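All protein chains of the complex are present and in place, except for one that has been dropped.
Order of writing sets the labels: A, B and C. Residues in every chain begin at 1.
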Amino acid sequence: MRKLAYRQALNEALAEELARDEDVFLMGEEVAEYNGAYKVSVGLLDKFGPKRVIDTPITEAGFAGIGIGAAMVGLKPVVEMMTFNFAVLALDQIMNTAAKMRYMSGGQLSCPIVIRGPGGAAGHLGAQHSQSLEQQYVHIPGLKVVMPSTPYDAKGLLKSAIRDPDPVVFIESELMYGWEGEVPEEEYLIPIGKADVKREGTDCTILTWSRMVHVALAAAETLAEQGISVEVVDLRSLRPLDKDAIRASVKKTNRAVVIEEAWGWASMGASVADFVSRDLFDFLDAPVGRLHQREIPMPYAYNLEPLNMPNEERVIEAVKRACYVD
Amino acid sequence: MRKLAYRQALNEALAEELARDEDVFLMGEEVAEYNGAYKVSVGLLDKFGPKRVIDTPITEAGFAGIGIGAAMVGLKPVVEMMTFNFAVLALDQIMNTAAKMRYMSGGQLSCPIVIRGPGGAAGHLGAQHSQSLEQQYVHIPGLKVVMPSTPYDAKGLLKSAIRDPDPVVFIESELMYGWEGEVPEEEYLIPIGKADVKREGTDCTILTWSRMVHVALAAAETLAEQGISVEVVDLRSLRPLDKDAIRASVKKTNRAVVIEEAWGWASMGASVADFVSRDLFDFLDAPVGRLHQREIPMPYAYNLEPLNMPNEERVIEAVKRACYVD
Amino acid sequence: MPAKTTATDSATKAPASRKKSNGTQEWLDPKSAAKARKELGDDKIVEMYQSMLHMRRFEEQAGRAYQMGKIKGFCHLYIGQEPVAVACAEALEERDYMVSAYRDHGHALAKGMTGNAVMAELYGKVDGCSRGKGGSMHLFDVSKKFYGGWGIVGGQIPTAAGIAFAAKYRDEDAVTVGFLGDGSIHQGVVHETFNMAQLWSLPVVFIIENNRYAMGTELKRASSVENLAVKADAYGMASATIDGKDIFKAYFGIKEAVERARGESKPTLLNIDTYRFRGHSMSDPANYRTKDELEAEMAGDPIVRLQNWLVESKIRTLDEIEAFDVEIKADVKASLKFAEESPQPDVSEHEQHIYVDWSWDIE
Partner (left out) sequence: MPAKTTATDSATKAPASRKKSNGTQEWLDPKSAAKARKELGDDKIVEMYQSMLHMRRFEEQAGRAYQMGKIKGFCHLYIGQEPVAVACAEALEERDYMVSAYRDHGHALAKGMTGNAVMAELYGKVDGCSRGKGGSMHLFDVSKKFYGGWGIVGGQIPTAAGIAFAAKYRDEDAVTVGFLGDGSIHQGVVHETFNMAQLWSLPVVFIIENNRYAMGTELKRASSVENLAVKADAYGMASATIDGKDIFKAYFGIKEAVERARGESKPTLLNIDTYRFRGHSMSDPANYRTKDELEAEMAGDPIVRLQNWLVESKIRTLDEIEAFDVEIKADVKASLKFAEESPQPDVSEHEQHIYVDWSWDIE
């Protein structure tokens, strides 16, 4: 099958949905003439013109709110946040308007908007530019939150997100934009809310999402050589969460490790680990393991930065601990 | 001992610290001439004058940022958010400036600011005005988060927060402002980071904070009559968290229920439950119980609103479930 | 003039200001009034009077229901500001959109929502415009193109611009009006929106209902400028300051902005002078205003002014006007009864309208 980079897969999804539905438009900083700060929207201005692909001033709250207002009357905006570090400026609009419109209006309104952009650490950008902030969205009823880990998932899930009648926060990964993966020529959709087993195994389940899926897969490879068979479940969608997929895997392995790039308090990882601990209490042979970013702002220094992040080595340790090995 | 209302206790703490330290000032919407939207700052303008007690325009991000800037050069601002529903507009300033200054400057700077105001549901205010958003702050390294449940704790902790060299998010409870409790005449401080056992018990530990402490105590009373002895641990401070107090209690009761007013995904409650499940795995006789707000925006309708919230009856159920009773 | 028919909130004496040359009272600007009679016609003017009076009686009733504990939470009355909503609605077409904040009863009624639907919403009943789930601050009616109803100060302004954006995107030839207050104008997102509205020439009218107070904060204590119309200059946006206590001046002022939006697809910022006779919300004693100030304002009650003008202009007799009041009061009573009798939403509604489909298990 042909290979596409993560950013190309997203670009295809955008192009296909823009072509499919007149009501879809893309808006954000540098998305049009500059072809995107991270080149996700390359060529879209040329293809669809300035009415459909719109550069905005640097006013996240304002243009997110404008997108949300447009969605309330039936358009299907895709609003790009240059990174989710900046989306916090629009959080009020996202959590208090987009997420609550349907409920507060007694079902009269909906808000079919996608707020998308890269999240997570990029590399040597320091404390304000290297945050994994999905917990700000995962917490909010009314929002859906998706974080794909491969080009294939990215394309199929973004297309579903754009067609979704509810607001979807779609968090990509700055570091993965260039990573390649197989993407079929023919159109396909991936339903929001379904996890994906990225590697089968029998001894321990790793529950993770986005870039950490790849760290987990690398660790699983190494662990396999050491005789430990790890199943890697890519949650893909954080809200809704595919509880059945988690149950199925953990009931098989009886051990679970949750890995996330974000800080660990009041995080998605804490929620997933808590869910496993309580829901699968009688199936667990060991405490659920967790791995997350150190509770420290991201340092710039090149030697300190890696110390803040989960990595293959730490995943291996965590899995071994969960498996009572060594 | 004399009794004071929660709001009076806070008022005393502010008055004492304003009197004690010239660098302390209070800033926020309606704090001065109006004496506070919830009357926490009653009389402070008269006592300390307009230089120290300052009304602001309705621009949360702006005045939080101004307070933070003032704190960076050594003042000790207390910034009142009329409610924490509005503080989300200032979240960037709080998480990206206040929380990170010390680290990003290599320890040159500190940010001794207190951001305070009521959080949680008030009553019949609808979806945008009834949120418990502590998870937005608990997640952030560099911040401390305090949520007192009694007038005594409120006064002692606010004084400590104002003297703390790091940024403290101090979340009060709109519904508790009028509730009375004992507060000594003489000055006292309560250290941030220490939990408080509000009721001793042997069968099950309830871990909670803020207004839910009182719901838990009421439930504990009822459960005592039914022969179930519940220990109620008021965490008081969410970041830092008093892990030892939690350990001590759960090792004694071998059962835990975590109760919070907030939604449950990526919440503080999820973190606390997860901590107990993993850290005390071998001491638990039952899965940790959890109770939180339904995953639904707060409805306005008077009959639906209570359905969204944890209440005494549900706490009783949760404890019984944890105790395998009925 | 007789006290009995004057609106409850207004003193009986005429506004001290506004004397005619002959020393008698000038109720409303004569030029605008004459223009209004020509362009709108007397019957339409009477309708506008009726809807202002209806708002007034409706909210007086709501206020009483609140004091009886039947309406709870916040309740922000619009009393005193009625001409703005009525003039605005008159300047709009049915297909045009309106977005308000938390002081939204008057706007909702003006846009054509029924007293029943609004009162039932204040009661949190299922026949309320938001099925009782929104409440006083969150009135919505898509069929009337009324889009809330917002609790976060300033948060409604990008929404209004977004609706205008969509109307332009779809060539709807529809105008969107976004209301905000003199205290809300300072919120950053409002300024971000002004820039984009002008940059993209969106068909939107931003209306500041400048009642000179934001809760207890007088305009000059919150704003570095006295005249809020200058805010538009920073964006090259058209603007105007309008007397919102004179229904006709308000109408023509708003109309001009609406025409600019419809004809040229250009935004306008309107700074409309008005005054709220009641506290910020039902729980606010409003001690921050002097008794004199309040009395002077209430002496200029815009409803009384229009009423007196109607009588003096011989468009309607005092008896006819009293008859309206009787009708309207009965109508409001009926809305109250409707709200009282409407059932609360079924508990099953608690779990509805979170997502289009909530079959998935989140809890």
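Everything below uses one rule, namely that a contact is a pair of C-beta atoms (placed from the backbone, for glycine too) under 8 Å apart; a residue touches a chain by one contact, two chains touch by 3 or more.
Predicted, not measured: the structure shown is a model, and the values here were computed from it.
For the chain that does not appear, the touching partners among the shown chains are A, B, C. Which of A:15, A:125, A:189 or A:248 touches the hidden chain is settled by the complete complex: it is A:125.
Of the candidate positions B:15, B:66, B:248 or B:325, contact with the hidden chain is made by B:66.
For the chain missing from the display, the contacting residue among B:142, B:181 or B:287 is B:142, taking the whole complex into account.
The residue touching the chain not shown here, chosen from C:34, C:142 or C:234, is C:234.
In the full complex, chain C touches the hidden chain at residues 186-192, 194-196, 198-199, 221-225, 230-231, 233-237.
Touching the omitted chain from chain A are residues 29-30, 33-34, 37, 55-59, 61-62, 85-86, 89, 122-129, 264-265, 294-297, 299-304, 307-308. On the side of chain B, the interface with the absent chain consists of residues 25, 51, 56-57, 59, 61-75, 92-93, 96-97, 102-110, 141-142, 144, 165-166, 193, 239-241, 243, using the contact rule stated above.
Here is the rule we go by: only the chains that are shown with their structure count from here on.
Nearest to the common centre of all protein CA atoms is the CA centroid of chain B. A separation of 42 Å divides the Cα centre of chain A from that of chain C.
Work out the mean CA point of chain A and of chain B, and you get 30 Å between them. Centroids of chain B and chain C (each the mean of its C-alpha atoms) stand 38 Å apart. For chain A, residues touching at least two other chains, in rising order: 92, 96, 103-104, 141-142, 239. Looking at chain C, residues 130-134, 138, 150-152, 188, 354, 362 sit in touch with two or more other chains.
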